[in-house]
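Removed: one protein chain of the complex. Kept in place: all other protein chains.
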Amino acid sequence: MAAKKILNDPRNVVSEMIEGLVLANDGRVRKLDGVDAIVRTDLPAGKVALLIGGGSGHEPVFHGFVGANMADGAACGQVFAAPSPEIVYEAAKAVHRGNGIVFLYGNYAGDNMNFDIASEMLEDDGIDVRTIRVRDDVAAAPPERMDDRRGVAGDLYMIKIVGGAATELTDIDEVERVARKAEAAIRSIGVAVSPGSIPETGKLTFELGEDEIEVGMGAHGEAGVSRQKLAPADDVADQLADALLRDLPFHGGDEVALLINNLGATTMMEMLIVNRRIRQILADRNISVHRSDVGTYLTVQEMAGFSITLMKLDAELKHFLDLPCDSFGFKQP
Amino acid sequence: MAAKKILNDPRNVVSEMIEGLVLANDGRVRKLDGVDAIVRTDLPAGKVALLIGGGSGHEPVFHGFVGANMADGAACGQVFAAPSPEIVYEAAKAVHRGNGIVFLYGNYAGDNMNFDIASEMLEDDGIDVRTIRVRDDVAAAPPERMDDRRGVAGDLYMIKIVGGAATELTDIDEVERVARKAEAAIRSIGVAVSPGSIPETGKLTFELGEDEIEVGMGAHGEAGVSRQKLAPADDVADQLADALLRDLPFHGGDEVALLINNLGATTMMEMLIVNRRIRQILADRNISVHRSDVGTYLTVQEMAGFSITLMKLDAELKHFLDLPCDSFGFKQP
Amino acid sequence: MKNELNAQAVSAMMQAVSLHVIANTDALTDADLAIGDGDHGIGMRRGFEAVLQQLSDWEPESPEAVMKQSGMAIMSKTGGAAGAVFGTVFRSGSKALAGVATIDAASLGDFLSDGCAAAAKRGGAAPGQKTMLDALAPAAEAARKHAPDGLYAALDAAHASAVNGLEKTRAMVATTGKARSLGERSIGHIDPGALSICLIIEAMRDFAKTT
Partner (left out) sequence: MKNELNAQAVSAMMQAVSLHVIANTDALTDADLAIGDGDHGIGMRRGFEAVLQQLSDWEPESPEAVMKQSGMAIMSKTGGAAGAVFGTVFRSGSKALAGVATIDAASLGDFLSDGCAAAAKRGGAAPGQKTMLDALAPAAEAARKHAPDGLYAALDAAHASAVNGLEKTRAMVATTGKARSLGERSIGHIDPGALSICLIIEAMRDFAKTT
């Protein structure tokens, strides 16, 4: 079965999407000439720069999160493909304000290699680059192999916190410290109900039986921990919460941020019903929710399914997470 | 084909959804005891009350838009079914602060009758009720029969503006004046790509051929203006823009707000590509965009498709539209 | 076959009506899927489940009270257009039964007729617009006309007229309710609310036959 979408030439989706995104930002971001990257138009002098990026097709991740108190720029790859070193390099040059750059992106072989090449090029130019890879997906590998974990919806909280730190802290070492603390405190897991597709091929990235779901499915349709029968929402929520809670682990008395993310085509009704259950579970364990966000943050095209993210907070992380922002994909009064 | 969703007993979707929604509001709204309605916990004394509502299943419309500078409460029906007079009446009583109530909802036979019955009950109690019906869907009927037009995604801007007016203006006549002006200035049209379904029946609400779309489809799958072949995004955008622009009509020199709304399962990529084209069309006609919102505001369960809303603004409408807010489904710094 | 129903019998009749509507949930949903939003069946089920709950374990003092309480239950639990119009039929129609201890064919005709008028007023619609009125109006008329023939005969005639009215909705263009925007495309399909009217009167007739 091929996907049905309203598009122009599918080879141009990324460039047309960037054009539409820049217009939707009403002047707060601009596209770099000839490069698939966007940067803030109001970058303060001397700030530690934050560059994010990755493959397109996961909107609003990443390029929807550029703005004050969030990222300074985003390098945009083609759909599900890491941006080339050239794009990362040009975007980095455009956001650099003389005080070093933090690279923040999901932990995938393609992103790691392309950002690393750019980072080597920038270091040749004498620019200080620090790399933070989001590795929140507990389904990808056991805790002993954190490096094998992918970055998923935790991207949002990471961008929010590191964006705040890179705005308020002037020393890149300090920004990096906050980023590493945040990265160590965040855990996610998702469940897929139906597949997404890449516009240019039109092909669904995986197949699931009519009554099957996949727990732990990755953000590009990578296999998860188990393929199982469709189950009641409460059972699925219990299973996901269990995987998260024992991973960090989270304890009674912890304060957390809770993110329930729509992978694309799931109804808000399903997510709110799951939210209800997750809140019950957290209350039972005496874990208090400092803030919650239920919405569409990291998508996999029209994939149906959702993910749950828990982040353990301290006063510093709370402060940066709660700073106001007004990016295209995430707004906080 | 039946829909595939992660739910508990489908008969309980609305009550479980409300529970999840209240929790996701982190204390800013509460549910009425025994009634499917939610109201703000921080209602200022003496304010003109704004009550919204309608069938569930369109989240975040309506109940996601309760909060400061937006609605004071929402009456929630079952999926795609107007709330009963009892629910509307109880919700109205709960939000009333002695200064009258504005009812704001979409123009559907079911909503009209149920809200009218409640309004008669409230008038028997001596409460001043004003009724505003959103009728923005140009596809439903020609301009001569405005009363036959349905309310669709324009609900968001209407709630935003009337919510602002009901906060800042103390005279219900004045709030009503602003509401009627806003209602007369807003136009929407949508396109459906694939159907949604009601959880309790599991049945898709309509059928479309593999390469068919329906222009003008209503928010419950009501038929639109034409069923046609899947076409390039630019052609679809041209067709929708044309239907909107000649309806009010909009003229060169106008300032507008532009809303592109995801009906459920459409990718952000598609919407940004459409946004790009709509902005080109508006620029060509010398219509300037005061603000734009591209996101998920009125859904029809997992329906794929999107709608475009244009609202002609003056200084007063701009003022109320731009007031900050922090509701579950719409946040504005 | 009785010609008079007291409060208890009216309650039993409304319970039979409720079970019949509930048993036809899928047919009502399918009718609404064709020209509406596909929720008429589950809406009517919610409403008549509430009627059942109201009437069980309750000693009604009068036929009027049974119909009024049924109308309240429908109005408060059905939701949508159907909740308002069907709730109104029973709630407002019940006034025609004020003061009577038993329902006979004549008062049942009055009930249907007054209920129909109230529903038309509530929704601002008239027969011919492809709604439940297209089954209810002829049914009420037939019930009144055949009142002299006794309760069962009156309800049997009412049912035949309702079914005839239902069939006529097939050829109509909807100009109210969710089917309105279908325009010409609504032709060929029956109106779901009119089907509900047929089911309700059918169950009343069958009850009258076996009582």
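Residue numbering begins at 1 within each chain, and the chains themselves are lettered A, B and C in the order written.
As a working rule, contacts are C-beta pairs under 8 Å (C-beta built on N, C-alpha and C of every residue); 3 or more make two chains touch, one makes a residue touch a chain.
The structure displayed is predicted, hence computed values, not measured ones.
Undergrad: From the touch rule at the top of the page, work out which displayed chains the omitted chain touches.
TA: A
Undergrad: One chain is left out of this view; which of A:N8, A:N114, A:S188 or A:N275 touches it in the full complex?
TA: A:N114
Undergrad: Pick from A:G20, A:G154 or A:G221: which residue touches the chain that isn't shown?
TA: If we include the chain that is not displayed, A:G221 is the one touching it.
Undergrad: Considering the whole complex, which of A:S15, A:S84 or A:N99 touches the chain not shown?
TA: If we include the chain that is not displayed, A:S84 is the one touching it.
Undergrad: Could I get the residues of chain A that touch the absent chain, sorted low to high?
TA: Considering the whole complex, chain A reaches the absent chain at 55, 77-86, 108-110, 113-114, 116-117, 139-141, 148, 150, 198, 200-201, 203, 205-206, 218, 220-224.
By our rule, only the chains that are shown with their structure count from here on.
Undergrad: Please give the pair of chains with the highest number of C-beta contact pairs.
TA: A-B
Undergrad: Taking each chain's centre as the average of its Cα atoms, which is closest to the average over all protein Cα atoms shown?
TA: Here the chain at the core of the arrangement is B.
Undergrad: Roughly how far is chain B from chain C, centre to centre by C-alpha average, rounded to an integer in Å?
TA: 32
Undergrad: Report the inter-centroid distance (CA atoms only) between chain A and chain C in whole Å.
TA: Computed value for the inter-centroid distance: 54 Å.
Undergrad: Measuring centre to centre with CA averages, how many angstrom lie between chain A and chain B?
TA: 29
Undergrad: In chain B, what residues contact two or more other chains?
TA: Not one residue of chain B touches more than one other chain, so the list is empty.
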